[in-house]
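Removed from the display is one protein chain of the complex; every other protein chain stays in position.
Note that the chains are named A, B and C in the order they appear, and that numbering of residues resets to 1 at the start of each chain.
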Amino acid sequence: MANSPEKTKLAVGIVGASGYSGELLVHLLVRHPEVDLACVTSRQHAGKLVEEVIPSLRNKAPGLRFTESDPGKLAADGTIELFFLALPHGVAAEFARPLVAAGKKVIDLSADFRLSSPEIYRTYYGQEHPDPDLLDRSAYVLPELCALDWKEAPLIAAPGCYPTSILLPLLPLIAEKKISSQGVVIASYSGVSGAGKKVAEDFLFCERAESSRAYGVPRHRHLSEIEEQLSVAARETVVVQFTPHLAPMRRGIVSTIVVPAAGHSLQELYQTWEDAYQGRPFVCLLPSGRTPDSHLVVGSNRIDMSAVLDERTGNFVITSAEDNLMKGAGGQAVQIMNLWFGFPETAGLL
Amino acid sequence: MANSPEKTKLAVGIVGASGYSGELLVHLLVRHPEVDLACVTSRQHAGKLVEEVIPSLRNKAPGLRFTESDPGKLAADGTIELFFLALPHGVAAEFARPLVAAGKKVIDLSADFRLSSPEIYRTYYGQEHPDPDLLDRSAYVLPELCALDWKEAPLIAAPGCYPTSILLPLLPLIAEKKISSQGVVIASYSGVSGAGKKVAEDFLFCERAESSRAYGVPRHRHLSEIEEQLSVAARETVVVQFTPHLAPMRRGIVSTIVVPAAGHSLQELYQTWEDAYQGRPFVCLLPSGRTPDSHLVVGSNRIDMSAVLDERTGNFVITSAEDNLMKGAGGQAVQIMNLWFGFPETAGLL
Amino acid sequence: MANSPEKTKLAVGIVGASGYSGELLVHLLVRHPEVDLACVTSRQHAGKLVEEVIPSLRNKAPGLRFTESDPGKLAADGTIELFFLALPHGVAAEFARPLVAAGKKVIDLSADFRLSSPEIYRTYYGQEHPDPDLLDRSAYVLPELCALDWKEAPLIAAPGCYPTSILLPLLPLIAEKKISSQGVVIASYSGVSGAGKKVAEDFLFCERAESSRAYGVPRHRHLSEIEEQLSVAARETVVVQFTPHLAPMRRGIVSTIVVPAAGHSLQELYQTWEDAYQGRPFVCLLPSGRTPDSHLVVGSNRIDMSAVLDERTGNFVITSAEDNLMKGAGGQAVQIMNLWFGFPETAGLL
Partner (left out) sequence: MANSPEKTKLAVGIVGASGYSGELLVHLLVRHPEVDLACVTSRQHAGKLVEEVIPSLRNKAPGLRFTESDPGKLAADGTIELFFLALPHGVAAEFARPLVAAGKKVIDLSADFRLSSPEIYRTYYGQEHPDPDLLDRSAYVLPELCALDWKEAPLIAAPGCYPTSILLPLLPLIAEKKISSQGVVIASYSGVSGAGKKVAEDFLFCERAESSRAYGVPRHRHLSEIEEQLSVAARETVVVQFTPHLAPMRRGIVSTIVVPAAGHSLQELYQTWEDAYQGRPFVCLLPSGRTPDSHLVVGSNRIDMSAVLDERTGNFVITSAEDNLMKGAGGQAVQIMNLWFGFPETAGLL
């Protein structure tokens, strides 16, 4: 792998691959037709074969070994053009700064650069933002909805799993004022991998199998990201009620969004979606009344979404489903890379 | 069983026991200290040993056999005082009429007598109500919240699984005007047994495992029952947004209810709950911030509930968890019997 | 609870209740009609309400608090007659010695006193047996098959989960020489709770859901217990091939046992079982060809078993199913108590 980069391929590295998102990212990049996965780093596993540590990769990445996670050395690497950061929140920024300083491009899967406001970051993460300057130069990219100029940024923040499942349905509607920007109520159900590979009693099989519960009420961290993006689109402050739940499944998120229709019709809603997502390969609009199912999107980078209008309440009920590790993390990061580097949007993702 | 009724015990019968609720009811009644389960009927299985058809009962009901499901014969039975109807909607009414006419008491687990309004029944069930006269004399009994006079009714309708998980938290609050009666948004998440033992592709293991989705949008049948009860308590028409979801687990319901606090404090909410449920053995109020978990109530007749106040939105976020087959069906029916016949409320339920 | 012991009830204590077996034992004993659960100890949780630590007990053991786990103090208690030890292997012996010395009766759910041979203990557990003297005076009790004199022992070792599922089918057959004592091959398939509440990556939901694998090959610790009991029954050394597997379920064990029929008929096998288990409430013999299913015994203290004869190979294929936490642990311990103290065998277990 690392020894035989083809000239025409983009050399990329993954920093941190021991979690579920990182593992999926390795899977996607070893088979990506335009990419040479030149390094995968790990403090803990440096020197070991990647397939020893991530057995699902057996025979898929022969010879690939973890290298040291040294920011300076990575920045000094002469061949790698793009780094994916699959690191815990807070750690990502430590790597981002030297890599960007050395002219590398960075796609960050953590929350470190998702919020544009350091103040909101402080409120939700309980600490000062580690790098406000770089934050200022970074872009938050939902690939289907990004502004024109994001490709100039040195660092792209990939959206979180819950926000992706909520923003893709809502952003075009709120930007086009086809829904009320007030009174939005969201319930999301996530597979347990959304919590990462966290070794804690609460995530043991016997505690989570056959078990559901709400958590993170009333102010889950992803709420800040959701509200910031909605507010930008609405050009006013948007406050939403968001309740995440743990579901007894490994992967997948379904989000159910109730929002006042404010006099708009279901047809207008669908038309707005069609205008926004026409030709986009990873957004699938289901007919009204056909609700998305998480197991139909797991393993895919697709988001399925549909809506009904409840005439009795005057609300739209919008439902979406995505794979939290694909469209909600690693798959979306690859999609961002594809667009950033001029590859076909679906390269390595079908 | 049927051959050795003790004189001091109440002789009861179960009509229809081939579904999940009926099966659980048999489990509860064979070990109930105050009851003699004198008959279990089944058109399909008449003559067979109950434990042949319901293998989880092996060695628990030795000798008990299914008898014919003939309404006339059951009505003519000289010893049985109380019948539980665990039948599909529509079929229950066929049995209720002759049993009540013969002076039997009836606890109905179906939806046939849950709505007081035949008009709403028609709207939601697509047919005329089969017995408006008996409907008029029946009582809908949430045991913790029932009015004083329900014990005179010949037939008690046991509430549905979703409504129980929603009404127990909401009814005292709405009656005491501690929440807004408008703008209620509910997302419920149910185990697959909530759909009954329905042999259809959608309920196959491979279709439901690792899978979540909303369904029944925007007007699930249970909505009518929820709204009718809320409206009675509020003394005005209440319209709510209710979205049920299927979760990849066998049993359990968690409901997440968002409702405007209308200026009330969290303390007022908890005080109202404490006033309503003081001393009631099956309602457990969790401290604010500790969310109920379905697997902690499965197998129990308990409902766990808690609430937070989101200062940002001005909403209460109320969460509850129950076992859909226990507090949501068979357990609640037994609890109703206990209160109706003067047994300890928890008899056979701990 | 602890404050209101009824005079006629047996006062019992549970030492160690933070694991899955201990939790189930509390559930069983708080509702046992002949027992007063006078204390539940925990080093970690002393002083806390039991229902705080074990939320599934909410409202079932009001006021019950964990007390200190001090062997000396427990031994000095004047009221408690029987202690259940639900402790890790090795720790149980530390408590057993002083309790027995003080004249208490002990039912031990750990492996410390299951093997009669200290040498085999050393081989399988990698250390000297902590109390060979007490070991010598202890009895290993499978309630359906125990010898007459076990009730005199001060300490009863309750059998392990895998051994119970294997010994109940095999012991009568091997004692009556209705099967070969050589060439036995066993594959067992256990729910994840069999590993205890062990907080390790391997037992996370995302690692175990949708996942099966063999483990502990070729010499799982329970093998020693299985072989010792079979050898005693056969009056010769019996060596078996035993492969346990983890199954993606919380509770339940199914064991599949292949054993040469040695010329015996299926009828002889069933007749031997019927002779051994006639009238025993927790052994259920299924007709040949109807295989036991783990979910039909979970929550029950029953073991289901059946057998076929494969004419082609000359082997019996015997299958059994039990709940590893009930018949394989806490339920069986209660059954032992019932027989030891002259209560009905099924008391508190139906």
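Just so it is clear, a residue touches a chain if its C-beta (ideal position, glycine included) is under 8 Å from a C-beta of that chain, and two chains touch if they have at least 3 such contacts.
On a predicted model such as this, the values are computed, not experimentally measured, just so you know.
Of B:His27, B:Arg208, B:Arg221 or B:Lys327, it is B:Arg208 that touches the chain left out of the display. Summary of contacts with the chain left out: across A:Pro55, A:Gly72 or A:Gly263, the touching residue is A:Pro55.
From the options B:Lys197, B:Arg235 or B:Arg312, the residue with contact to the chain not on display is B:Lys197. Listed by residue number, the positions of chain B touching the unshown chain are 20, 192-193, 197-201, 203-210, 248-250.
Within the complete assembly, residues 183, 185, 187, 189, 191, 207, 209-215, 217-219, 239-241, 243, 245, 247-252, 254, 256, 258, 289, 291-296, 298, 308-310, 312-313, 315, 317, 319, 321 of chain C touch the chain that is not shown.
As for the chain not pictured, it touches chain A at residues 31, 55-56, 58-60, 209-210, 281-282, 284, 293, 296-297, 299-300, 302, 304, 350.
Convention: only the chains that are shown with their structure count from here on.
Comparing per-chain C-alpha centres with the mean over every protein C-alpha atom, the closest match is chain B. Remark: chain A and chain B have CA centroids separated by 40 Å (rounded to whole angstrom). In whole angstrom, the spacing between the mean C-alpha positions of chain B and chain C is 36. Contact with two or more other chains is made by residues 207, 209-210, 248-250 of chain A.
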